[in-house]
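Sharing a structure with you now.
Here the complex is missing one protein chain, while the rest keep their positions.
Chain lettering (A, B and C) follows the sequence in which the chains are written, and residue indices restart at 1 in each chain.
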């Protein structure tokens, strides 16, 4: 399907950027005229994925996190969040609720929340090469033809 | 000087992205704890530079606009806005108040506003290759050591 | 951005709501031109009180309205201008040519 709009964002893996990443993606998603709840869902999912890059992908160093967001003709937003970190050896295990390698400071519910707040979640990873999370959410149509510029 | 934080953003040159660009840079600048007025100054300058890319750099096509923002140790934000568009043949003339090649829909005050809302403005351009605008603003220190993460 | 117009005894008031940038300016400009052409007011008031943001695209609209009101030998007032928009108009020197009334904070 064709997309109407695209943005690419990258920033360094410092935790202070978690709120910046949420705000930036949310300002872009606003073009689809989402409800407040839809916007909060997107913010929450982005926060989980970005936190994972900071905590798990780059445990001992500061490196770059990449976000691409696209708005599609059917009012869907696709958000791709990518790192070049340690990677995930067993993705199914990682996606299971409560599984965490993060100790007491993490709940192991990040992927579960991304899944339940977005319509779809895809995770690709290669050990030592990095992880890519692809999320999509269709925004309810409240008026017709709002994206047109 | 060392910078504490950096983000890179790119998006396509559709006018609907003007407000997104303002919001994204402003969410990043918020890390320096600016006053509301300082934040509005930054938004205004970003809006002028991004509009110039959309209107002047890519008059007949949609192409990419690049923004890099950095936060420096002395509480300065540097914003670089770059296009690969038509370029500017005479930069001094272009920077003069009221000069515009945009007709009745533009005021010719874009560069003037960037200059007066930011502490410094540098413009580099090569005809047929594109334009780079570099702006800096020092944010007043209200408390000490707020950027530390 | 939203535009609300009201007419009373030769005075046309056009109020803006939201963000007036280049994206919003094109439709705003044609709407204002149309309103002036229909109403032919003696006095035009642009009410900026509900503008949360304005950049130089707003200046182009104001200058256009000024020229049009001069042709009609009428007057133009920019009223209730919020801080950010006022700073934009001042940086451009508009307040030296056109009556600009700052919003009371």
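What we mean here is this: contacts are C-beta pairs under 8 Å (C-beta built on N, C-alpha and C of every residue); 3 or more make two chains touch, one makes a residue touch a chain.
What you are looking at is a predicted structure, and each value in this text was computed from that prediction instead of being measured.
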Omitted chain's touching partners, listed by label: A
Touch with the omitted chain, as defined above, among A:4, A:19, A:76 or A:132: A:19
Which candidate, A:6, A:40 or A:63, sits in contact with the chain we can't see? A:40
Tell me which of A:12, A:54 or A:123 is the one touching the absent chain. A:54
Absent chain, residues of chain A that touch it: 15-16, 18-19, 22, 37, 40-41, 43-44, 47-48, 51, 54-55, 97, 104-107, 109-110, 112-113, 116-117
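Following the convention adopted for this analysis, only the chains that are shown with their structure count from here on.
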Steps needed, at minimum, to get from chain B to chain C via touching chains? 1
Once you find the CA centre of chain B and the CA centre of chain C, what distance in Å lies between them? 25
Roughly how many whole angstrom separate the Cα centroids of chain A and chain C? 41
Residues in chain B with touches to at least two other chains are numbered 15-16, 19
If you look at chain C, which of its residues touch at least two other chains? 23
